[in-house]
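Coming up: chain A.
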Amino acid sequence: MGLAKGFGVTFRQMGAANRVTVPYPQQKRDKPERLHGRHVLNRYEDGMEKCIGCELCAGVCPAKCIYVRGKDNPEDHPVSPGERYGFVYEINYLRCIHCDLCVEACPTEAITETKLFEFSFANRQDAIYTKDELLVDDDGRAQRMPWEHWEGHEDTHTSAWMRATSSGGRADYENRVNWSGELGVGVRAPEQGQHAPAAPVATVATDATNAHGSDDHGQAHH
Partner candidate 1 sequence: MSDEVREHDHEGTADAISDPVAAVLVERFGGVFRDSCGQAVVYLDRAQLAPAVTALRDDERFTMLVDVTAVDHLTNSTRPLPDGVVGERFELVVNLLSHVRNHRVRIICQVPESDPTVASLTPIYGGANLPEREVYDLFGIHFDGHPDHTRILMPDEWDGHPLRKDFAAARVPVTFKGDPSPR
Partner candidate 2 sequence: MEAVVFFVAAAGVLAGALGVVLFRHPVYAALSLVGSMLAIAVLFLQQDADLVAIVQIVVYASAITVLFLFVIMLLGVDRSEARDTGHLFQRAAAVVLGVAVLVGIVGIVGNKWVAGTPASSAPLDDPRGGNVRAVAEVLFTDYIWAFEVVSVMLVIGVVGSVVLARRSRQIAAARQREEVSV
Partner candidate 3 sequence: MGLLAEITPDITANYYLGLAALMFVVGGVGMLVRRNTLIMFMCVELMLNAVNLTFVTFAKTMNDAHGQAIVFFTLVVAAAEVAIGLAIIVAIFRRRQGVTADDIDQLAG
């Protein structure tokens, strides 16, 4: 009897309705917004680079796969709006573990992660993405490397993880995203918050920042 039940289970699966796999390269599943893929370096609406060469990302990277060198902006045609810009910016994807600490660390939202992960390097040099390759193109989209496989729309929502972590765990800041203008996207209104619908939507009063401002001083623990 038990045997027959088992045969029934396998027989029941026959029929095309409940396939759980997809013929992969031709057909892809939708990727969740927060997926950690490869990075892009963003630019402001006016085309200026967001990276200021502060090396926070390189410092926090547990795999030590980011190499950044900052340099003073040339006076005549500055690369970034600040004083300095990322002169060299490289990520070695043979080392990157996609923990996204760099995204959380970046103070200017310069580095974010796309949902692209389908690399097929032919050599180790290709795995080292230089700044030219990481930087978004003139439309604000990630550049397509010859060894990457992705469809047209997979490079959108590059900032989901940055937005998800942007409130620093504070419910009041759930909806407040410091979303600086971005090439191809512009100054986006805060997108749908990352909080649960069950939670009351935090209305961010103008004085909310003041109310919590004192916290930022942070009492030393001991």
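Keep in mind how these were chosen: all candidates are chains of the complex that A comes from, given by their letters.
The definition used in the following text is that contacts are C-beta pairs under 8 Å (C-beta built on N, C-alpha and C of every residue); 3 or more make two chains touch, one makes a residue touch a chain; residues count from 1.
Being a predicted model, the structure only gives us computed values, none of them experimental.
Student: Chain A in this complex: which of 1, 2 or 3 touches it?
Tutor: 1
Student: Once bound in the complex, which stretches of chain A touch candidate 1?
Tutor: Of all residues in chain A, those touching candidate 1 are 63-65, 67, 69, 88, 90, 92, 95, 124-125, 128, 130.
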